[in-house]
Every structure is written in structure tokens, then in C-alpha cells.
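Mind looking over this structure? Questions follow.
With one protein chain withheld, the remaining protein chains of the complex are depicted in position.
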């Protein structure tokens, strides 16, 4: 395979070399189970607890408020299902959820699952930029609302929600508020002392950390029902032998992010702006999502007359790895490969054709301006070629 | 920390150096999300699928019958909850489970959770060696049985169940059969073409592979309801971005085990027998579990007049890492540190005092006879000292 | 889900892209409202498919299938070309497409067949007109 420039950081970031070193240093012998009584077990437990402190520090949490999980999806599921079941256990009438229409499938499908088991869900709409309106959230809350869920920043279009206001609305009405911060942590300042979320999900592989390890912040006093069962690790909320090396690596990533996030974001923003300027100079290419309230690394581009899959593969053939703009409703599920856009762009009022014309280009701290310029050249060439191919772009291509 | 001899392989094994190399080789840049369309994503997908083949080959499965999960606990939960929910969805009357009394908490607590939501559970007893009787299983099955679960080999006392017979009983009566093979895979021959299990759980860190990655075998045609929700990875049964490096490492461990398991087991058995001989030569020390039908690496020792925790810590102070014999019912759950033996020894008819006097010494392929001899010396010294301390061993100590 | 190298090759270096200025027949298939669309135009000389051009809006599989189909049939006898099936096209693309992408084969084969029908319709029209003229003249 030819060498490639990676511009798909929203899908997963590279592993930072320093995090890799931390991970590798924990892969050496001896390995022990943190639940073991002997000294090696105790040492493994200490590694886990040190990582917990680092992760807590990154987000303004106390260590005891941080749970380690198997990833972002699991963190989201534990929060949504756990909050819902705790609420209904306390009061059987509390079977109502408020969930934004632009959630990642991890939250959306957990809510849909609850819906199929008798919960009612109010789906919160968004404006053309993908923003949830705090007043709408406030109006949607009811005495029987078990939880509300709005993500910190959208994984497709990059729009950053007014989470502080949203969380305050929920706090005032005493409704638990779950926030999926998988795309935000390590890229934006995320501080649970400022934003009164009840639970907050994130994962290492989106900010230069390990994959296969996630975290869930659970504010002191917030009740969560367990959704898995076993040895009772992680306060009984996530059983299973801890992946000590992976957890240590998440701790290392958190320490890096705490120190360097601002610098990363500055670089990401510069590269992203360069990219957006260049791309939107091509006729018929527009930026989706909010122009200002967006992730520093995200450029989501609607490309008139072109279908995203082909454009991604064209760019790939020129050495640039970018993403489709609309996550398949059934990504990764080979049997269900129907051509169906995710609900995000639909919720923003875009038609299917425009949804399918969008690509997501997400930069990283280690990309260079030269790479962006090279990409822009390849991109405009690909767009021109595909338009020439298109029966819809007649007269112009 | 002084150097230690590790004899707690049932808790977790060391990572084999070759598996570590495989893992590290996948930690280098670039990392990509296997769901991404571009070439790097495709390459990541291929890594995952190659690992799936290796894992399938180790167990006699087809690759499409292997799902990757976040660990043994998650595999067990997915099987038990997934089979139960699929059964009840097909026929609301199917709310009965048959589960052995000696299951790991991952299976036991999943079954107890179902019990708390209206399923009936028949708990299958065991004999004094920890064996389930296939005739008892057969009698326990009913038309409304949703699943039966008996583990391949017990994680405490090491007893290996007559899984082939048990699985055949279930197949004849058309009841799905889940088998927790977490302690068995990589140590015993585990072949799903010979043992007609419906589902089979295992994980890397128990056979020299990675932690944080598990697998679930799901026989073609067996219906499983999803228990988590999101991007639809792993046939919609385990959503979440795949831990590609971890999965690759599980594949590497599977390849090693396929080639070397017999040799590993031969060495483990030799060391284990040496250990059991030496330990049971001490008066008042007896082997728990089945004398022959047991894991090759497991020595489970009842030590009269001594409490296990103290003995473990004594051995630790002499440089030997061993395990307590009875997993705390609430291991890892700091708030619930009550002194309560797991149900395994109770089910075998042992009283609490004997249960609390048991230690588990589990050898590995890389231990040496000298290490075992050194351990036996430290062990007999520790036993003597603790007996001297004990008001119960009066007259003898 | 990932494509074979043959598919990617046809995608990024598509053959026979475009539209004939004066086609002997042309056809379109697909759903202009939001789905994939394929358009073929053909030039016929002495019952041979002398020229084929295509355009596609749609997923990579559709573009590649259009390219492979155009390459496959150009220069073939008309009836031979009309008998080309989805299976032939699959072979030309190195094997089956990924699950969920099989519709690409149908899309482009349909468009080509419509171009043939258009050709025969025109031909029939001409023959009729000629016959009429002849009868008339």
C-alpha cells in the first residue's frame, strides 16, 4: 500500500508515540490481575488507580467518579441504560427519555432499545447547523423524565452543543443528564465542575490514546443500575478483569491531553481552517455544521454532484484517507449495507442527495500544512473527475 | 518490589513475548477504524478478519461463528442474556434456565439477574469433586428451558466437566447450551466440532494472550438477541470500534496455542503434579477438586488450620504469587468486602472453614521445577508459622 | 465491506466516460430523486457496438460497474453485447461485489439495455419510416 496521509481522525486517531511507550512498558512481564491479593496484584491495582487519577484530572472529576469500560459505545450504553433503569427502579412512572436527534448510534440505539421496551422518547430536533435549543430541552422535560442525553460535539458535522446551558436546564429540573463527549475530550476543554452533567462518556482512541478502553464519568450521588454482571469490578458497574496496560495507556493519554490539548487544538484549528478555505473555494462545495461552534479538527463538506463513497475512494487512491460524511445507519454490519444516511443530516434539514454528497475530513495534531495543500489538490481533482462522470452535473462537468 | 515467582495463572497469565511482539507491531502508525472506507480502514478490517480465522481455527469454528468482545465476562453475558432474550422473543413461555452451581460470577450473576426479572433458574448441583451429572442436567431440562450453562473447567478448583455429554444432552432436547471455556481454551483441547455447544466464551489473557479482548463462539443458526447497541459491529451483536491491535494479539495467541498447547499442557501438568505431591505431603494439606479430571495447571489446596488470605500474603512475602482458593463473592468490590466464600466449595459440600483455608496455585508454561521446589519450601514454612499462630491448631503447632 | 482492486481500478480510472454527441441509442436507469443514476449512450456500426459511453452518479460500485460494462461490450456484436449478464459483469470486476452493493450490477446493465431498446426503437421507427416512404415514394 502506498504511503497515506491520514485525515480521518474522527474515526480514530493515531496512537501517540508516548502513549504507545507507556502501553508497551506495561506489556512486559509480569502481568497480574488487579483483584489478586499478592504484591503483583496490588501493583496492578495501583497502576489502574493512578490512571484513574489522571483521567479524573483531565475532566475535573474525582477519581472515584471515573469508571473504566471497554470503549465509548459501552460507556454510552452503561450511562443510558443504567440511568434509565435506576430511575424506573426508584419510580416506575419514570419511563420518559429526552434524546437529541443527532446522537451517535451508541446513544440513539440504546434509547431506541428502551423505546421498544416501553419507554417513551422525545427526540429533540436541531437547527440547520445541528444545534439543540436549550429552551426546547427545557420544554421537553417532564416529571417522569428518567434522563436527557445530548452529546458534547457531533461526530459527523462537528457541531458543538451548548452543553453548559443544556446541563443546567436538566440540573434545575433535577433530571439526570448524559453527555457523550467521545469526540470532545482531548480536543475541547471538558470540565465537569463547570458543566453539571450527571454522566459523561469518552474513549482513548479518539484523542491519541488506546483503543478498547473507555471511561464513564458518574457524578457522585448519581444512581446507575448495573447493566452487566460478574466479579464486581469498577464498583460493580463494569465487571471483568481490567485491561491494566490499556488503562495505563488511557491514563498516559489523559496526562498528555491535560498538558497539550490547547496546543493540539490550536494546530488542528489552523489546519482545519486552511482546509475549509481551500475546499470551499471549489464551486459547489460547502461547509456543513456550525461555522464557529465546531470541533477544532472537523471539516464536513457537502460536494454538489458527487457521491461521497466514490469521492472517499478517489482520495484514498491518491493517498489521502478521509471519511464519508454520513455514517451509514448500519456501518460495519455487512448484511445491512442498504444505502441509508444517518439521521444527523436529515435532522439538520438536508435531503438525501446532499447527505450522500458529504465527506468528513478530520485533521490531527501531527498533520502538516503541506499535507493539507496536497490533499486540496487531490480533492479538487477528484471532485472534477467525478462530476465529469455524473449525469447530474451535466453542462458543467 | 523483589522479584517474584508467578503461580497465579488462573487469574491471568503473562503475555507471551511473541504475542507482545504481534501486539506492538500493530501499535505502530497508522491506526485506522476497520469501518472506514479507505485503504487503511480496509487493511485494519483485514487484520481483524485474519485474527478471526486464527481464533476460529483454534476452536474448530468457522470465522463467521466468532465474535470479538471486550473480555470473558462480556462474552458470558452476551451468551446468557442473548440466548435468554432470543428464546423469550420466540416464545414468551421460555423463561427457564438451567445453570450449574459452580459457574464463574460472570455467568452466575447474569443468570441471577434474569432470575430477578422473572426467569426461573434450576441450579445444578455438583458432587464432592465439583462434577455436574449429565443425567441431572437431562432431568432439569424442560420444554420451556431457554438455555443451559455449564462451564468447561472451573476457575477455582480446576475440575473439568463432561462437557461433551452435557452438550449432547442439550442438543438432543434442543436446548441451547452455553459453555464458559475461559479457563479451558489454550490449556485443554477445545473443539466445537466435537462438543456441540451453542455458544462458547473465552478470552486472551488466560492463555498468554492480550487482556481486554474476548471472544464468543456462536454456532451457525443459533439465535442471539443483542444486549448492546451502536454502530452494529460484529454482526450487530457487539457494537463499538474494534480494538484492532488487541484483536490481532488474540489472533496471535490463538495461533500459538494451536501449535503449542499440547506442549504447554504437558509442562503445566508435570509442574502441577510435582507441586501437588510436595504440598500434600504436608500433614493436613489436601487437594480439592477432581483428582484426574482437572485443568493441567491447577492445584487447589485445602490447608487445615490456616486462613487463605494470610497464607497468600505469607507466600507473597517470600516471593511467590499465588491465589486465594475461594474467590470472594465480591472480589474487586471494595465496599462489599464481607468475608464470604464463593458458592463453588459450598456446592461441593465443604464447610466455610475449609473453604477459607484453600489456596489456588496455578502454574504456567514458563515456570520451572526449581521454582516449584522453592515454592514448596516457602509454602511449608508459611503453613507451619500460621498454624503456630492459630488458636485452632492448638496442641499441634 | 471493501472493494476488490479491480473495482477500485475501474473507479479511479473509469473507461469510456462521457456521452456521445450523436448517439444511436441512449438509456438511463435509477432513481433521479435521490438514488444512484446510470446513463449509457451507444454508437452502432453494422451491428457492432462501435462506441459506448456512460455516466454514473452513485456509489463506487456503480461507477466501477459502469466502467467495466462499457469496456466489456465496446466492439462486441450487438446481440452478443445485449446478452451480457450481471454474471459476466461480476467476472469482469474480479468477482462478487460486497454484500449490499449488488444493485450496482443491475443499475448499469439496465441502463445499457435501455440504450439498446432505444436504438432498436429508433431503428424500427426508421424502418417504418423508410417502409412508409418506400410505399409512399
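Labels for the chains are A, B and C, by order of writing; each one numbers its residues from 1.
Note that in this section a residue touches a chain if its C-beta (ideal position, glycine included) is under 8 Å from a C-beta of that chain, and two chains touch if they have at least 3 such contacts.
As the structure is a prediction and not an experimental result, all values here were calculated from the model.
Undergrad: Considering the complete complex, identify which of B:90, B:281 or B:317 is in touch with the unshown chain.
TA: That would be B:317, which touches the missing chain.
Undergrad: One chain isn't shown here. Among B:64, B:135, B:266 or B:353, which residue touches it?
TA: B:353
Undergrad: Which of these touches the unseen chain: B:118, B:291 or B:391?
TA: Of all options in B:118, B:291 or B:391, contact with the hidden chain holds for B:391.
Undergrad: Of the residues in chain B, which ones touch the absent chain?
TA: 305, 307, 309-310, 313-314, 317, 334-339, 351-353, 356, 386, 388-393
Rule of thumb we're sticking to: only the chains that are shown with their structure count from here on.
Undergrad: If I average the C-alpha coordinates per chain and also across every protein chain shown, which chain's average lies closest to the global one?
TA: That would be A.
Undergrad: Suppose chain centres are the mean of their C-alpha atoms. Which chain sits farthest from chain C?
TA: B
Undergrad: With centres defined as the mean C-alpha position, give me the chain A-chain C separation in Å.
TA: Between these chains, centre-to-centre, one finds 42 Å.
Undergrad: What's the distance between the Cα centroids of chain B and chain C, rounded to whole Å?
TA: Here chain B and chain C have centroids separated by 58 Å.
Undergrad: Quick one: chain A and chain B, Cα centre-to-centre, how many Å?
TA: About 33 Å separates the centre of chain A from that of chain B.
Undergrad: Spell out, as numbers or ranges, the residues of chain A touching 2 or more other chains.
TA: Answer for chain A, listing residues that touch two or more other chains: 309, 313, 335-336.
Undergrad: Out of chain C, which residues touch more than one other chain, so two or more?
TA: Not one residue in chain C touches at least two other chains.
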